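Note that one protein chain of the assembly has been removed; the remaining protein chains are unaltered in position.
So that you can tell them apart, the chains are marked A, B and C in the order they are listed, and the count of residues begins at 1 in each.
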Amino acid sequence: EPALIFDLGGKFDKSFNEAAFSGATRWSEETGGSFREIELQSEAQREQALRRFAEAGANPIVMTGFAFGNVLSEVAPDYPDTKFAIIDMVVDAPNVRSVVFNEHEGSYLVGMMAAQASKSGTVGFIGGMDIPLIRKFACGYVQGVKAVNPDATVIQNMTGTTPAAWNDPVKGSELTKAQISQGADVVYAAAGGTGVGVLQTAADEGILSVGVDSNQNHLHSGKVLTSMMKRVDNAVYEAMTAGVDLETGFNVMGVANGGIDYAMDEHNAALVSADMKATVDAAKDQIASGELAVHDYMSDNSCPVE
Amino acid sequence: MTAPAIELKGISKAFGPVQANKDISISVQPGTIHGIIGENGAGKSTLMSILYGFYKADAGEIFIKGKKTLIPDSQAAIAAGIGMVFQHFKLVENFTVLENIILGAEDGAMLSTSLSNARRELKHLAEEYGLNVDPDAVIENLSVGHQQRVEILKALYRKAEILILDEPTGVLTPAEADQLFRILDRLRAEGKTIILITHKLREIMEYTNTVSVMRRGQMTATVKTEETSPEHLAELMVGRKVLLRVDKAPAEPGATVLDIKGLRVVDDKGVERVKGIDLAVRAGEIVGIAGVAGNGQSELLEVLGGFAEGTGTILMNGSEIPLSGHGADGQTRRAVGISHVPEDRQREGLIMEFSAWENTVFGYHHAPEIQNGLLMDNKGIFAEAEAKMERFDVRPPDPKLAAKNFSGGNQQKIVLAREIERNPDLLLIGQPTRGVDIGAIEFIHQQIVNLRDQGKAILLVSVELDEIMSLSDRIVVMFDGHITGERDPGQTNEKELGLLMAGITDTSTVAGNGNTTPPEQEVHANG
Amino acid sequence: MDFLTLLQVLDTSVRLATPLLLACLAGLYSERSGVVDIGLEGKMLAAAFFAAAFAFYSGNAWVGLLAGVGASIVLSIIHGLASVTFRGNQLISGVAINFLAAGMTVLAAQSWFRQGGRTPPLEGAARFNPIELPFAIGPNDAAAAERPLSQLIAEAGPFQQFYSELISGHSILVYLALLTVPATWWLLFRTRFGLRLRAVGENPAAVDTAGISVVWLRYGAILICGILCGVAGAYLSSALQAGFVKDMTAGRGFIALAALIFAKWRPVYALWACLLFGLFQALELRPDIIENLTGMKVQVQLLGALPYILTVVILAGFVGKAIPPRASGEPYIKER
């Protein structure tokens, strides 16, 4: 029986964790299998949850979020017969599968989309916790925006420096208002649960937003330009499907292998013109073929564009 | 005879294990001043608070003008025409006089009309009774005497027919007290009924029509004032014949132990309480400081005891002791041979929650002989406490009992045992017999005299003139932070001291030793 | 910083100051009556949850508000029982109430909605939406002009900017909270109830011997406190935000307490104190402004901690002494 551990943001963050959940649900619907799950409420629970699931025979154990990295590297060797999958972090152990995503590529695509949709030439980015991973989102996004409109302004804000930043919709909302007043007319939220507030406020104030991780277009139909999809659901689904035969090691999901994409559906069809879509799809093909390399912030902890 | 203004029947009240009032009945005629006397803790205030609806009686009935009346709260008491001036005033300190007066007696939900009505009414009352106070003054800026006026005005504003005053003169100067009684006389003449609680037998004898005596929660007698005498009342109060006279040989003063020069004390509100005092106390004498409470005596003791700061010079056995900053604390004072029986044993002298044995080293807990390495020698302290309690006849002689569980007199004995047995060069002692029964008073006085006879210096502060007169070898009178005179107890009388206590230094008309009131009669009223 | 930016920051300040102000006034009633309340946080939190939950079920924000106020009052009554009826330690009671709310809201949210301790998002009439005052430029004008609202406002004259950006466009609860300030001042200093309330916080024995029930007065104050905290909580979850999330009060109850000290227990000062703390929170969202103004990078952590630091400085008496109502914190004990 596989197990899934959600990080502090919670299962229903409408984004990262929820994507994992939907992957697991898809697996259980298709196979009729059941899985164990827990939403972490505190730091101290991380290790306990891992160990208790491992001891109870759960296999594989999938966890979402980089914060498990440290703990997992300690726990994994104690349970050599259990397979672990960690998303967003690399843990070097023989029984661990590390799944990381090329978020910068997806962010680049939605950045292009945002720049084309913007009338004011100013777009916004609201990150969750200020960590390299989120800067990677930001950097990809800025590159995408500038690729379409080199004169565009990108306003960037981070919600906070603690994990609470993943779950602070009030602040997300206020940051959005602040960005709107600075002229932004498209905002991209890469902020977990905080993004709920961003999308809400953008909808309230009549500007466009860009969702993240899951397809969030439906949250405010006709007001969400698109979503940067990080197929965490696929990663979880694959891990659960593989079961005890889970292939361990390093696994990069990007535009090329469908791990990263942007969302198109009936909710945003009216917002995205054929022109816009064509431009973005062209870039997508180039990235997939390796023709276009988007700079990864985490490769050198810096971003070539502001 | 008309129906009594008030009649209480079978009133009982217990505070937890303490039976404060036991089956008390009393009746007060209209248009009279009715006195109530009794030792501290006899239950006087409790009884009156029940009448005023402040406490609820456990049992008993109240009749007002012959009609049975339920008084579940003060609202009902006020409605029944009762007003009360408490021992500790019940005023909102940062409100104005006017606001205090209308509080609870407003006309209508809006303040402005209430205030203007009250202002008018107050003017009336002030003219009628000579009760002048500025309606816009803030209470905390008023003198105690004025605050008391506000309390009386509060009652009159509520149309009180029956006025209860709980120890109204304890905080007043003799002149202020006289003025109060003139007002009370006027009220009585108007047909109002007044109940007066006091410790002062003279006030009872001079102003009341009838007097009730309480003892240990019970009413022991009610008599017409003209048919009784101070001796008789004293006997009723303590339950046996008392004749208290301290036997002591004439003092043989030795070297100066304590020498105070130009002492000034400013309290934490910034008010100067002691305004330049020079005073010396020699070995083998008791110097008594007389004065109305609040004239700087307490502050004097506190500075000497090291728990208030002052300026000036104090020499102890010839060497100067610090009056502020480092070294101005109780520990250091004790180290130079000053012991201190504080005025308020419950708030200062004892830790009420501590057991008796722990209290026997309170203040001396740093003494080297009770240490056992890094720890305190608890076993030794306990054994020593047992012995001390034996010697001072503390009852019950159980060192494990918490201090709060001893009676006032026995608490005082614990403090005395601790302070006297340290064998100090100088004993500071404030209100040594406040709230102590007569038997214990005798014992305590004897201990003080014994210490003197061992050649120790003693500085005594007491508001009881009689205690001062019978114990002291020298009397110093304080008024408003100054020393207004020094007298030989054999060469003075109460009248003269009274004038000095009121700040009048020209006492030639009353000087001399022709005592008008023999001290031993009044001593009983110490309670 | 240009005028419009200033307005925007002030606008945010007002929005963020509103829950602080309501909670601060709530605390003012309680403490003026002699009951110290460090449970403001908990009451707001409970109210935030119940307001969101009931608004979600009913689709009506006012129903939610009522439920929130109800929840807050229940906690108030517990506090009253502990500190007035049973004369217990008011601080400990406040601590307990904060924990109770923190735990119960998540338990209830989880058990009702199974969404990890949050309520589903509120939409439409389930929220208190911004009110557009007459003649103000609002989203409707923007929709009509098919241009972003921010542009329309940027092009307007300074007075219209001031009016549309700062004055108009808040939820009804914001205006309500602002009205509460003069109302409180009037109640406190111009009415019989106010006189008694202030008296009972200074010297309950005086009130008691004047024939007024200390218990009922204090319960009255505690009740008002509950109502105001309830509105504050409802504002958080159904006006400022669209739904409840765990611990969403985020220390606002304590900032309100700090503001109360800052305001020296006076209603009008309370308004200024809360606006100031609201401004800090607004600036925390706009590090760019501070950087432009001061020319250096200011740590967001410092900004976040500023209300607390200021309160300590004030408590230390370096900026005027804050003297609380004399009887506050002490249970009124007649008989030992």
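In this text, contacts are C-beta pairs under 8 Å (C-beta built on N, C-alpha and C of every residue); 3 or more make two chains touch, one makes a residue touch a chain.
Note that contacts and distances are computed from a predicted model.
J.: Report the protein name recorded by UniProt for the chain absent from the figure; options are "Fumarate reductase subunit C", "Ribose ABC transporter permease protein", "Multisubunit sodium/proton antiporter MrpB subunit" or "Acyl-CoA dehydrogenase/oxidase C-terminal domain-containing protein".
T.: According to UniProt, the chain not displayed is called "Ribose ABC transporter permease protein".
J.: Missing chain touches which shown chains?
T.: A, B, C
J.: Using the document's definition of touch, tell me which of C:V63, C:A102 or C:L223 contacts the absent chain.
T.: Residue touching the chain left out of view: C:A102.
J.: Touching the absent chain in the whole complex: find that residue among B:G145, B:G239, B:G294 or B:G330.
T.: Selected residue, touching the omitted chain: B:G330.
J.: Which is it among B:F63, B:F181 or B:F354 that touches the chain not included here?
T.: Spelled out, the listed residue whose C-beta touches the missing chain is B:F354.
J.: Against the chain that's been left off, what residues of chain C make contact? List them.
T.: 38, 78, 81-83, 86-93, 95-100, 102-104, 106-108, 110-111, 114, 117, 251, 254, 257-258, 261, 299, 301-302, 304-305, 308-309, 311-312, 315-317, 324
J.: Tell me which stretches of chain B touch the chain missing from the display.
T.: These residues touch the chain not displayed: 16-17, 305-307, 329-334, 340, 342, 344, 347-354, 358, 362-363, 365-366, 371, 374-376, 378, 402, 405.
J.: Considering the entire assembly, which residues of chain A contact the chain that has been omitted?
T.: Residues of chain A in contact with the hidden chain: 38, 41-45, 47-49, 51-52, 66-67, 69-70, 75, 78, 89, 129-133, 161-163, 298, 301.
The rule we apply is simple: only the chains that are shown with their structure count from here on.
J.: Are the chains arranged, by touching, as a line, ring, star, complete graph, or other?
T.: Topology of touching chains reads as a line.
J.: Going by C-alpha centroids, which chain is farthest from chain B? Tell me that one.
T.: A
J.: At what distance in angstrom does the C-alpha mean of chain C lie from that of chain A?
T.: The separation of the two C-alpha centroids amounts to 35 Å.
J.: Quick check: how many Å separate the C-alpha centres of chain B and chain C?
T.: Their C-alpha centroids are separated by 49 Å.
J.: Could you work out how far the Cα centre of chain A sits from that of chain B, in whole Å?
T.: Their C-alpha centroids are separated by 78 Å.
J.: Going by the contact rule at the top, pick out the chain C residues touching chain A in the complex.
T.: 4-5, 8, 12, 15-16, 115-118, 121, 129-130, 139, 142-143, 147-151, 154, 236, 240-243, 245-246, 248, 250, 282, 285-288, 300-301
J.: Spell out the part of chain C that touches chain B in their complex, as residue ranges.
T.: My answer: residues 189-196, 198-199, 202-203, 205-213, 326, 334-336.
J.: Chain C touches which residues of chain B in the complex?
T.: So the residues of chain B in touch with chain C come to 15-16, 52-55, 73-79, 84, 86, 90-95, 99-100, 102-106, 108-112, 114, 154.
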